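Worksheet for the structure shown next.
So, subunit A:
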Amino acid sequence: MKLKTALLVSAVALTPLGAWAADKTVGFSQIGSESGWRAAETTVTKEQATERGINLKFADAQQKQENQIKALRGFIAQGVDAILLAPVVATGWDSVLEEAQDAEIPVILLDRKVDAPDDLYMTAVTSDTVYEGEVAGKWLVDTVAGKDCSVVELQGTTGSSPAIDRKAGFEKAIADASNIKIVRSQTGDFTRAQGKVVMESFLKAEGAENICALYAHNDDMAVGAIQAIKEAGAEPGKDILVVAIDAVPDMHLAIAKGEANATVELTPNMAGPAFDILDAFWADGTLPEKWVQTESKLFTAEDDNQAIYDMKKGLGY
Partner candidate 1 sequence: MIGATFRRVLPQLIILCVVLLLNFAVFPGFFHIEFQNGRLFGNLIDVLNRGAPVALLSIGMTLVIATKGIDLSVGAVMAIAGAVAASVVTGGGGWFTALIAALLAGLAAGLWNGVLVAFFRVQPIVATLVLMVAGRGVAQLITEGKIMTFLNEGLIHLGAGTILGIPTPIVIWLAMGTLVTLVVRRTALGMLIEAIGINETASRLAGINSRVLLVTVYLVSGFVAALAGVIVAADIKGADANNAGLWMELDAILAVVIGGNSLLGGRFSIVASLLGALIIQSVNSVILLSGMPPEFNLVIKALIIIVILVIQSPTVKHRLYLLRAKASSTVSDAPDVAPKAQLAKETRS
Partner candidate 2 sequence: MRDQPKPVLRARGIDKFFAGAIALDKVDLTLYPGEVHALLGENGAGKSTLIKSLTGAYHRDGGTIELDGTEINPRGPVESQKHGIGTVYQEVNLLENMSVSDNLFLGWQPVKRGMLDHRQMHRRTREILKGYGLDIDPTQLLSSYSIAIQQVVAIARAVELSGKVLILDEPTASLDREEIELVFSVVRNLTARGMAVVFITHFLDQVFEISDRATVLRNGCVVGTRKLSDVSQGDIVELMLGHHLEATKRKASHASPGDTILSLKGYGKRGMIAPFDLELRKGEVVGLAGLLGSGRTETCKVIFGVVSADHGRAELRGQPIRLNSPRIALEKRFGLCPEDRKTDGIVGDLSVRENIILSLQARQGWTRPLKRSRINQIVDEYVKALDIRLASPNMPIRLLSGGNQQKALLARWLATEPDILILDEPTRGIDVGAHAEIISLIERLREQGMALIVASSEMEELVAYSSRVLVLRDRRQVRELGGEEITTERIVKSISQGESAA
């Protein structure tokens, strides 16, 4: 019966790849909705599933691993065809992943990796956070084109892996540019409010006229910092260049208004590539690489940011 429908659909499908996924059931265990990006990822995943005719079973873990493990066991018991897992923590997954393996259900990790033998899951689809920092750094090197530039950096939550990686990537990109220096670096906890507070102190301590650019580990902090720059009487985007990572709608809006200059996208569409991989697997058993990186696309004033904003703001950011 299943096969029949699948064939039927494949006859009308535009892309032969999509055909294998149609009418399959995929379980998705999401961490929760702790950030706008997370909410967007959920929305996009559901959209992607609908588009491909996949029956998506969604489970919100509300930041708890035990909920995720429960959800996974539920998926296994229902005999889903595949599982997408956005793990809340890195450890403690071995046994439930083994159960999935025993049930011959492929598991794809989304957005984060886990500390488990890599034969327990099919692949991990994540962004390359070091590379994101590099893209931002490279943009700055290209933009200032050899001129001296003092950069202030708003770090993410101290000790968190995206903060460490995005810092490392940025520093790698500017390592050879002796004209670019990070003069102050402090954590803004990834929040808009702290971004503003810390930027305020940067502006006082260095003087707005002495800061050439702001690099923020995420857009929320950048949006807060932009307000601080304005309140200090300087023009963000012109007096002080603003580059950050994530590409959330409000940042696109800021770029559209000329208050920010660039952002590197952390795509909420992790499910798309994951479904592509599953399609290929179901079609002819193709196994993917163990780590699939999503694109880290750079958005600048050259893009139609207003349009992107209008499109993205419906995603639940």
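Candidate selection criterion: all candidates are chains of the complex that A comes from, given by their letters.
The definition used in the following text is that contacts are C-beta pairs under 8 Å (C-beta built on N, C-alpha and C of every residue); 3 or more make two chains touch, one makes a residue touch a chain; residues count from 1.
Owing to the predicted nature of the structure, the values given are computational and were not obtained by experimental measurement.
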Complex member in contact with subunit A (any copy), out of 1 or 2: 1
In the complex with candidate 1, residue positions of subunit A that touch it: 33-36, 38-39, 155, 158-159, 184-187, 189, 191-194, 196-198, 200-201, 204-205, 220, 223-224, 227, 231-233, 250, 316-317
